[in-house]
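A single protein chain has been removed from this complex, and every other one stays in its place.
== chain A ==
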Amino acid sequence: MEDTKPFYDFSIPYNKNATVIRAILNELVELGYKTIAIEQSFDHSKKDAVKRGSEMFPEPYNIENLRNEFKDKLKILQRLNILYVDANVSHAMSVSLNLRKFNLIAGQPKTDAALTHCCTTFNGDIITFDPVAGSKLLVNRKSLQVAVRRGMFFEIKYAPAIADSNNRKDMIKVAQNYCTKGKSKNIIFSSGALHEFQLRGPYDVANLAYIFGLSADQGKNAIDRFCRQLFLRAESRRLGKTIMFVKGKGPIVYSDSSDEGEDDDVQMDEIEPIITEPATEDEQEIENYQPNKKRLKVLE
């Protein structure tokens, strides 16, 4: 599977101003983060359900230049936050093609019903909440346990807690609720920082676990191991059941079957398992970065 290195920060809000986001990324490198995700929000409840079947979700932002700039320092993923009020969103999600271009998908429910839906059937990876709206939404025990069993992760953002004391109280309340209802299982920390001054080092964040009701061990895992688990889960959702996947390094040359293996770009040791295991061929993802094509293949 794809390599990711600790530490992780899965929520950096996208900023149009290139200098701001560059400053944030530089600070992240300085603090010792290796894998981050650029966050993008989408409010599903505002859209009318007129255009059924058509594309609803936005394209991911183009961050190729950032990726190139921080090539060997940071691994940059992309993440979509979906704000929604009812279960209609799941239909829109199932037909969407753009959604596959994102590495991570987070649900941000606005009502109690949506929160329960988010825990039980939502086809995403992270359950997050709006720090500004307050802590009216508290998850109940049953749906929390369902969510834990499904491998969803709850997110706690610490930057709003640093900026404002009201938010801090709400954040502690929500985090302690996770603690009382489900022993703080499956919790990750992320920043959500709008400015580089709000970022903190990974060990500082792990120390914050104390006020959020997590044990020291859980706090450390919340920025390290659980994030890796989350990433793997997200990849498996994107690719389907996968045993292995092959990623082309250079331009892909499609050659005839007669002289196969002669002038292929893929190296020999990489292609060997495909030949020896023809039974699992339909489950393999040859081209990772063309989810559209793959999708069409499935639809046929």
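Methods note: a residue touches a chain if its C-beta (ideal position, glycine included) is under 8 Å from a C-beta of that chain, and two chains touch if they have at least 3 such contacts; residues count from 1.
The rule is simple: contacts and distances are computed from a predicted model.
One subunit of the complex is not drawn; among "Ribonuclease P/MRP protein subunit POP5", "E2 ubiquitin-conjugating enzyme", "G2309 protein" or "UBC core domain-containing protein", its UniProt record names it "Ribonuclease P/MRP protein subunit POP5". Shown as candidates are A:2, A:43, A:59 or A:204; the residue that touches the absent chain is A:204.
Of the candidate positions A:82, A:106, A:119 or A:162, contact with the unshown chain belongs to A:162. Hidden from this view is one chain, which touches chain A at 31, 158, 161-162, 168, 197, 200-201, 203-205, 207-211.
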